[in-house]
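Take a look at the following structure, please.
A single protein chain has been removed from this complex, and every other one stays in its place.
Labels A and B are assigned to the chains in the order they are written; within every chain, residues are numbered from 1.
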Amino acid sequence: MKSTYIIVLAVVVIIVIIGSVFAYVYLSKPSAASTSTTKLAAATLNGAGGTLVYPLMTVWQSAYSSAEPQITVNYNPVGSGTGITDFTDQTVNFGESDAPMTSAQYAKLPSGTTALTIPISASAVVPAYNIKLANGSYCQNGLKFTGAVLANIFLGTITKWNDPAIQSLNPTVPLPNQNIITVHRSDGSGTMFAFTDFLSKASSTWATKVGKSTSPPWPTTPGGTIAAPKNAGVAAAIAENTYSIGPLEIAYILENTGQTGVYYGAVQNAAGNFILANVSNVAAALQAGASSGLPAGNAAWTNVSIVDNVYTDTADSTIYPIATMTYALVYQAQSNYDQGAALVNFLSWIVNSGQALGKGLGYAQLPANIVSIDNTTIKMITYNGKAIES
Amino acid sequence: MSIKLLRGDTILKILLAAAALFIIGLLVALAVELSMGSAASISQFGPGFLIGTKWDAVHEIFGALPFIYGTLLTSAIALLIGLPISLGVAIFISEKLKAHQTFGYLLGTLVDLLAAVPSVIYGLWGVLILAPLLRDYVEMPLHNSLGFIPLFSGTPFGFNFFTAGIVLAIMVIPTMSAVSRDVLSAVPNSQREAMYSLGATDWEVTQKSVLPYARSGIFGAFVLGLGRAVGETMAVTMVIGNIPTITANLFSGGYTLSSLIANEFGESSGIYQSAIIEIGLILFLTALLINVLARLLLWRMSHGRQVNV
Partner (left out) sequence: MKSILPTQISLWRKIVNKLMTILVIVAVALAVIPLIFILGDVLLRGAAAVNLTFLTSLPAAPTSKNGGIASPLVGSFTMVGLASLFSIPIGVGAGMFFSEYSWSKLSTVSGFMNDVLTGFPSMVLGLFVFVVIVLTTKSFSAFAGAVALSFVMIPIIARTTDESLKLVPNTLREASMALGVPRWKTTFRIVVGTGKTGVLTGIILAVARATGETAPLILTAFWSTHYATNLFNQPIGSLTYLIYLYGTSGASNWETQAWGAALILILIMLALNLFVKVIIGRSLTEARMG
């Protein structure tokens, strides 16, 4: 009697397993009638890279698959570093990173290959905080910071919210006499590279003690320090601890579900104005930063830094100083024509038509000067020595 | 026995041995991979890596001690809290609910459900619900009343060793209690009846007759729970605070070996990545060491091995 049950169970389990396995073959829908205007052959593109661009990437995937249904794009937000590694290992068609490749990473590329760096979107880092003011209300958006003040807060030399350095920038705000709790990312992030780059320029102490990096050795501050993974972790830590401050990506905070009590501050730019980041002033920063010239797509982009370029730009008064680009990485010489053609088409599409789709999610659009550089770079992609037509 | 029957025995023995060999092979392969990956770091930093306390990727100073401490501390908290609770649940279901089998199944299934919750949900729940709750209703009061004890001396922010330990405890309870439950249920009733007939109370029967019989199984439950606690990454990373430090203060942020790997591996390369792989190797060796110690403890405890009647 018992064995009957076992046999029944075993048979059912096996059927379920086999059934799921076969479900794949039958459930995969054949591609719909092609609405594409080009004659691209069916292809799958796999990409890996930073988490920042992921929500935008899914919007792109969705819109692009209506335009070119025979092309499937998969993107895995494993992080910029792993994105570059996967790109180097050639397990993906394109990598994506929030920071350009370092010289060490360029050196690891397979010999004889050239990597093209193509900015595809923009990001910015804002100082997010949760402060209960002395009058009982929560401090709203717009508390003013300079780079030097931010550096000192995260170094631990400014420990109280009503420190004169902060108060003097915000004379009308009743800042409380409370310890500052600093929050930062525990995982590596390309945007932290931009943030620490900015802090390094603002404070020589920061530059020597901590430096700029995707995983900087954040000091433990006297008022308390918390490190949490991803923007979500940082935002949650800030939301749950009054009197805390931490760097968050702009797209995260603009599309946010609303962690109650979390607001973000304005940062002073080279012209002396305190700018509250939004899609326009971030795009403007990119434009200004790129106007002094960007390398050719197939050259090394290691030292490219919008933060550095605009740090001394006193002419552009409304730009946000901690802005950065995110990059797609592809090999100049493609080994498979169909995938190469799909790549060219996809990249072209996101850099030109796709940019406008990001506004609702808090992504700034690439300015015209960067778009034109990208278009030139995309034309460099070849197959068998010949450029692939877009 | 005829040759034919012996052949069946041999075939089975070979197949089973192959499975056992597979496990050894897998572990050896893992150890080899880890060693190869950390070779660069080992040659550069030597034994100082194990006792170093600073972790700085920018200046290439690496030390593993704070992370070893974090892993050991959080696992200890998890097991100190989780094992008694799991045993309690197991005893309740197998001893007290003997007359109410269905209720026992229901309760058991309910606790088992905790095993089905994905780590990331534990992490999210820990961050959004548990951390603030613990901070306001447990950690703060403890700090205010018993703050002179080093254990409770720091100002709690909710993201610390204590919270991580509690989350881990909740995560290991389903495994440990499920296995303990099964093991306790399988103890023959003759054992219990013998004790009762000698005039023992319920608890004495459990303590002196059922638990010792099931000792090996409970140890197995402990090992599984320990395994989960030491290796758990996602949930811990979200609530531990990720500050590399060695302190008796339970309310301080901490860092574990697996959290470090999860946080920094993706962005690392070169010697930095090799250092992180060495952390993986250390985690492997830490788990090895804990298992050796646990086995020694069991061996000492079970000098009078139970008789398989």
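What to note about this one:
Note that in this section contacts are C-beta pairs under 8 Å (C-beta built on N, C-alpha and C of every residue); 3 or more make two chains touch, one makes a residue touch a chain.
The structure displayed is predicted, hence computed values, not measured ones.
When the whole complex is considered, the residue among B:L73, B:I240, B:I261 or B:A275 that touches the unshown chain is B:I261. Of the options B:L30, B:I51 or B:L297, the residue whose C-beta touches the omitted chain is B:L30.
Panel shows subunit A; residues 1-3, 5-6, 8-9, 13, 16-17, 20-21, 23-25, 27-29, 44, 46, 48, 54-55, 58-59, 61-62, 72, 74-78, 82, 89-91, 229-233, 235, 252-253, 255-258, 360-361 of it touch the chain omitted from the view.
Where subunit B meets the chain that is not shown, the touching residues are 1, 5-6, 8-9, 11-13, 15-24, 26-27, 29-30, 33-34, 84-89, 91-92, 96, 101, 105, 107, 109-122, 124-125, 129-130, 170, 173-175, 177-179, 182-183, 185-190, 192-193, 196-197, 199-204, 206-207, 214, 216-217, 220, 223-224, 226-234, 257-258, 261-262, 265, 280, 283-284, 287-288, 290-292, 295, 308-309.
We take it that only the chains that are shown with their structure count from here on.
Interface residues of subunit A, counted against subunit B in their complex, comprise 78-82, 84-85, 104-105, 108, 181, 186-189, 210-211, 213-217, 220, 224-229, 233, 236-237, 240-241. Taken together, the subunit B residues at the contact with subunit A in this complex read 55-59, 127-128, 131-132, 135, 155, 157-159, 237-238, 241-243, 245, 253, 259, 262-270.
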